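Written below as structure tokens is the structure these notes are about.
The complex is shown incomplete by one protein chain, all other protein chains being positioned as in the whole.
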Amino acid sequence: MGSIAEFFQHLMNGMTLGGIYALIALGYTMVYGILKFINFAHGDILMIGSYLGLFTFNLIRGQTLGPWTLVAFFIAMIAGMIFSAGLGMIIERVAYKPLRKATRLAPLLSAIGVSFILSNMAAWMWGTRSRKLEYPFDNTPLHIGGVSITPHQILILIVVVVMMISLKLFVDRSRVGKAMRATSLDQDTAKLMGIEADKIISITFAIGSALAATAGFLIALEIKVYPSMGTMTGLKAFVAAVVGGIGNISGAMLGGILLGLLETFGVALLGIPYGLRDTIAFVALILILLLKPEGLLGKVEKEKV
Amino acid sequence: MILLETTKLTRAYGGVIAVSEVDFQVREGLITGLIGPNGAGKTTLFNNMTGLDTPTGGKVHYKGVDITNKSANKICRMGIARTFQNIRLFKELSVLENVMVGLHFTTGKSPTAGRFGAVLRSYLRVREEYEEMHEKAMKWLDFFNLVPLAHELAKNLPYGHQRELEIARAMATSPQILFLDEPAAGMNPMETDSLMRTIRRIRDLGITVVLIEHDMKLVMNICDTITVLNYGQNIAQGTPAEIRNNPKVIEAYLGKEEA
Partner (left out) sequence: MVNFILLILIYTGIYALMAIGQNLITGYVGLLSLTQAGFFAIGSYATAILSTTFGWSFWATIPAAIILSGLFGLLIGLPTLRLKGDYLAIATLGFGEIVRNILNNWDSLTNGPMGIQRIPMVTLFSMRVNPYTKWGFIVMVWVIVLIAYLLFERLAKSRIGRALEAIREDEIASSSMGINTTSYKVWAFVLGAAVAGVAGSLQAVFILSVTPGAFTFMVSIMVLCMVVLGGMGNFKAVILGAFLIQFISYFPQLVGLSNVIPPQFKQVLFGFILVVMMIWRPQGILGREQRSAPRRFLSRRGRS
């Protein structure tokens, strides 16, 4: 390994990547916590949100690069979040809610179907070629003590931290947050206590989708927007959620950061070829499932006999 | 003769101690009752004796063999069968097929090559095995008066029959000990009487029965010995008469008398 500077460089890169994974992982984990169900289509919802955010951005941003561009960027990001939230809620109502009482397999298959529909409709409507999301600012890297940080990375870190803190506060302190926690522990009892479980579930989907859309939009600056962007990233974020402990919000955050660091350090230190980078996530998945299947922060859930 | 016994069996979940240093014996040929208020740890004790849960302390011995950490399927093969508090039937399978699953591991023994040979033999003798299992299963259905329902899906059975089917399925495994977890739950007095007779008939076949029950009439009538749990501890054991008058038991159920 090289110097301390290199270590911090990788740390920086890993944390920003990890932040992205964490935001997406939160959506998976929140939905799982409340419905014990993995929303396969989560990644694709964020993809649609990114596209719509991109269109909004291109619509309103004007020609020159100035302070308005940055504002337009944030407006577009929020638009993407709103679109995703809406899409997430609609999908839940149409494709998952009818299957709540069905066999375990049914909602999973439905989710796979939704994922397929979304990614292919996007390819159909918008073509398979990736589209560039222009940087709303000058992205020349800053150099601090041998470590180069781009404004993009700073933006990601700021947004991720703000989102995570907001979510934690929301879930821990607000009434709705409390209702969410209650519903995820015991839906029937929550209903008996007067909590409208359906509404809470919709809100959960909305929040999860919005967070993921944020992540998608942020990372689109670098990886561009394309129809299958949600699938692989979503899959890896899911791995992050499982590693941290699915159903556990802190777990999703931890898992995301960890995965980001693993990928970055894995490629840098172990010389894992870039093409196999995705494999790191799956190896991590297999390992955690073998060693601690409930995740790092998860609790063992014993089925009541 | 003591067939099964636990020594200082403990099951703790973090800070919550569901079963605390319980010594429990099952004597051959007797019908043993396990009672106690809700949450006393009865089902947890069952689960720890039948391999569905692993104790955090203490041991379980069956016919002298330590089965504390054995898996459920191995314990069943050794001769312990059970039913479940919430009825766990194979819903989409027929009544007959449910019982046939109980016959699974006693069928198709291979004279050669252990398990692989057995599977191969089963593959070659599908028809013969089916007829063999069909006959045996029908005998059990007959014992429980379920023959007319043989081809009904288990999920379509009325409640009382579902419980009987679960017992039939457990009996098909040719057990030496039969654990029944609240077999009379949700039954009306007529059905409970029928259950009582059924349990006696099972005992007459030479099978040792252990049951968890809340229906005191059933328990007092049928059990030869009763053990009482409260807050995870064994607080009393003895004949029905002794238990009925035991002050600790009365206190457990009714609370302390106001001074």
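By letter and in written order, the chains are A and B; residue numbering begins at 1 in each of them.
Methods note: a residue touches a chain if its C-beta (ideal position, glycine included) is under 8 Å from a C-beta of that chain, and two chains touch if they have at least 3 such contacts.
Keep in mind it's a predicted model, so treat the numbers as computed, not measured.
Participant: Based on the whole complex, identify which of B:T50, B:Q162 or B:T208 touches the chain you can't see.
Facilitator: B:T50
Participant: Which of these touches the unseen chain: B:L153, B:M196 or B:M216?
Facilitator: Answer from the full complex: B:L153 touches the omitted chain.
Participant: Just one of A:L11, A:I117, A:A197 or A:L296 touches the chain that is missing; which is it?
Facilitator: A:I117
Participant: One chain is left out of this view; which of B:K8, B:K91, B:R200 or B:R244 touches it in the full complex?
Facilitator: Of the listed residues, the one touching the omitted chain is B:K91.
Participant: Take the complete complex as the reference. Which residues in chain A touch the chain that isn't displayed?
Facilitator: Interface residues of chain A facing the absent chain: 32, 36-38, 40, 95, 98-99, 102-110, 112-118, 120-121, 123-124, 235, 238-239, 242, 273, 275-276, 278-279, 281-283, 285-286, 289-290, 293, 303, 305.
Participant: Counting contacts across the full complex, list the positions on chain B that touch the omitted chain.
Facilitator: Interface with the chain not displayed, on the chain B side: 50-52, 71-73, 76-77, 81-82, 84, 88-94, 96-97, 100-102, 104-105, 107-108, 119, 122-123, 126-127, 129-131, 133-135, 138, 151, 153, 169-170, 173.
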